[in-house]
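Heads up, one of the protein chains got dropped from this complex, but the rest are sitting where they should.
Labels run A, B and C following the written order; every chain starts at residue 1.
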């Protein structure tokens, strides 16, 4: 009698390609077949692969990061049938635990190359980079970013129920309109893509349909949540998810050992494979009862807490790094806030790329402080000082420590640019990278910055 | 021996117009004369008027809110000479206390009329509205928003040192360029304005110059802080401010009894007159030593804390209320997050305007959750459940309570729109206002919404 | 309309002797006349004198501490009639604020002489000592204990409703029995005492009766609370008090700017005069409804919080400083826990008396860790590291700083004892005091210790 173990409804292999495992899938679509059934009220374990499906290695080169195949990511575990769930219900998902696999206690944080994925600061930091993190119980450390250790606010980056056909059509329509109207010099959204589609155990016919129609997993979406990347959906949290199809078709994946608000480098959390333990409860008619259009949640009680006075806090405004005034643009403000923090930590010997990686994955607090004082939105970034093993408080000049380096593409190094006398105009010297023996790479990067500054 | 009182360097009157009091001013300009001198290391008290300079009354009508004169706001106390401060130094400002005046224990939160100031949600909530808050010690309550009580995270909305002439020129240039390029159907920034300029004790000549050149106080700005409206700069906080002119010329004002992240209704904090106690220390050469371009701060240890599990948290994405997909627009996402919370609380009997006011001033946590998952930025809003005296947790259908009403312009009421059969298309019925006996007002508001929806 | 001020029901003078002010009293007795009336639901201000009734001065000598008259203490404000309160009800007391007087921003922590009051460690630290604290807003500092600053968890040491005649008789009986049975070489309880009794505005006859029967205010008592010295009854707290007499006869006093768990030096909190703002509500039949025999409470949300990892924590067991094993004696264990902390902080240059004073008043957390593992009870003391302006974390040998001295009786100093070669046996050398030119004082203290060690 009593609990003698928790049912594991989804075993995954880290040796078989994720695209070959039928209990995984990589599109949101109502026709992806169920990968298993869970009772209303049951607690189960669900194993997950990492969000690159195993493309990134525990090594000291970012070559794999640079060449990552972004059509082979976000393999989700599921979808699972939750008994009794019907459209209009709410699925109450309580995250009882998330753990890395015992024999793979490591994860990674990456910066994608600007030409292959990019990230929030890719105009300034265009080079692929990587940090490997080792897990020891609740804590992680990285040989690529020394002198920091912190407890993981461990959580799933992605969870949600499948869209109905109607919801899916809405998504495809509105994102298609954005793509059609795009005049920016960058990809603004990802339309359905048949390349490397994985529809679980679906027939070829269904798989082809999923490829044509299925929503990509990158963005979170208001109707179901999805890739919210909310760092606080951690152990002990309750998440209230709208149900759009019979049986809910719940999926989960993209486990993070830790993430900072914004997940700024894109592959910015500490990505890992592992197992999540979830309790499921169906709230009949919950969407109407709760007046719910989007998921809501209650965080758990075990977040790391440091006390408010231990957060060194930076401000940023919607004036960009070139001095241009934007109108109430929180995105610009948050970018500036992060740059202020990079400048601050650079003084202790960290390279810009190390800090960029660190702020993506450490439990930093990104707040929208003021959003009404035209033309300047104001955001703040709270950096917990206690994750460092030296004193970073603002008491005067900083003493530089030997901080080593994060991982770069083979041949790429960080350094100061001395040629051309142009770097006096350049404000981000600490972050420049160059390819050995290749002046052009330097010049290319440099030009970009000089033009911008 | 020992401390027998703290020097008050700035007494203000609530009876004399703020524009007549020489220890106040309402522009950022290096030529505003010193209003007093403070020693390096000294702790002083500084009295402040409320940010409307006394235009808003403790009553039950929002007529004063609708007709507020926005050229007569943000009267700051100062500027003060901080002995030994020089450009390049950092002024370490420790906020020892902020209190309302003992004989005026009240404040207000307002929604400006869309035609006179507006706010973050003015397209949906265009009508002026107001809530009066009563202070009893650390707590506040409002007869206009019943069933809530919370402890103030009391702070100054505005503090900073005067810009140098060069910094000021930068501001005027970049904001001027934004104004010149504006194609939006709204005011995007406020240029210098000679109307109602107040330059403290300046001569007429200097005052005229300040009127022509002086920066408006509405926006915070990266070079000095200013109107940051950061709710966490509360009792016990240390703020590190760049010094741009000899003697620092520190000013402070716009005291808030409480504010939510974003201060969304614009006049959204609980605005009040009162007294702030500050300790000043000069860090010589601090800007270079700290690598500082913008202020940074450390919050104090006495923030209200409720435990993470007591924050009911809403999500929003960059898909607007008309279903349009925006590209990574955090501002849109935050607007949606707030609307999700309004919908939720509306179920308990609050009107939309009451919630709009409440979220502006209660200690809600607005986070930038995900900023890299194209095309959807994700933000969250954490609402502390413990500020309500009834249970708002998501357990099922809500029981409506009698919530009375916030204050509106004379003759304006909230209600359901029944004419024209159009309201079935309208998703914000709870928030509509109409003017008694004036069908046109209703139609005007309604049209705006119907067109949009 | 709206709140324009809070009624002050009890003004006190710091210039008139407390014993002459009719709105004060210093005994618990049902016949002390009402000092005022408060409505059910009302919020009022109540001024209080400090717990010595003004005997201690803001100076650098502990002469006043040594000779304090302990029959002239604990003058309470009240008792107040709370309308509608009847025996069996519960009085819900919400502490909206506590503040020092604006023109007296200071307080004191004292060690009584062993022969006149003593304290928890008086066998080791028998000499009177004192520290004066200066208040600047939420923070306090002391010229007598440098390098510390902390936010006050400001609270009343004493609050409660008057006992009924029956309850009072119970007190006198049981405490009388303890006194009668006492075989210890110390005072174990204080019986009624007619000396310096103060019964407010009572007639001479009633005053005499109060003197004969009235309970002394030193101990807290289960039936009504009283001098609980619970450091967490701070701003924002709700206290549920049993009502024993018609009108409740609520009294309050002994305001503390801050206190550590245990208030170990007896006069151990930061004692001050000031004003408390309280809201009163009557819960009819509350004692039965809540099953209540003793007060209970809910702390407020604004306690200083530092994060658990910022509390350096010491352990103590029921083995005393002479190596003797006691059986499950938490009192012995807590004494040892405190001694461990004194030893630790002594390494940084503080004298034992300075630490003894500091631990009495700083927000240290004293926990009962284990109370079942015979024969050793275990207690812990959590010391917040962030109250120091230097690093006290356990990283290696400590660097001594110049810590000055706390205040002592005229002529008394701290120092090392070198005579007699006996101090090698003495384990508390840092804490010894001697009187200049008086070998006997040294010898007396020394003997006591040597015998003990």
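Throughout what follows, a contact is a pair of C-beta atoms (placed from the backbone, for glycine too) under 8 Å apart; a residue touches a chain by one contact, two chains touch by 3 or more.
Not measured: the values here are computed from a predicted model.
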Sort by label and list the shown chains the missing chain touches. A, B, C
Among C:14, C:165, C:208 or C:371, residue touching the chain not depicted: C:371
Full-complex contact with the absent chain, from A:63, A:83, A:97 or A:177: A:97
Going by the contact rule already stated, which one of C:52, C:142, C:164 or C:227 would touch the omitted chain in the full complex? C:227
Among the options C:14, C:206 or C:330, the absent chain makes contact with C:330
On chain A, the omitted chain is touched by residues 1-6, 43, 58-60, 95-97, 102-106, 132, 134-139, 143, 151, 235-236, 277, 279, 300-306, 386
Chain B positions in touch with the non-displayed chain are 305-310, 386, 391
So which bits of chain C touch the chain we can't see? 119-120, 170, 174-175, 177-178, 182, 184, 187-190, 218-222, 225, 227-232, 236, 240, 261-266, 268, 283, 286, 289-301, 303, 305, 307-309, 311-317, 319, 323-331, 334, 336, 340, 343-344, 346-347, 365-380, 382, 393-394, 396-398
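Convention: only the chains that are shown with their structure count from here on.
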Most contact pairs found between chains A-B
List the centre-to-centre spacing of chain B and chain C in whole Å, with centres computed as mean CA coordinates. 41
Going by the touch rule set out above, which residues of chain A reach two or more other chains? 305, 307-309
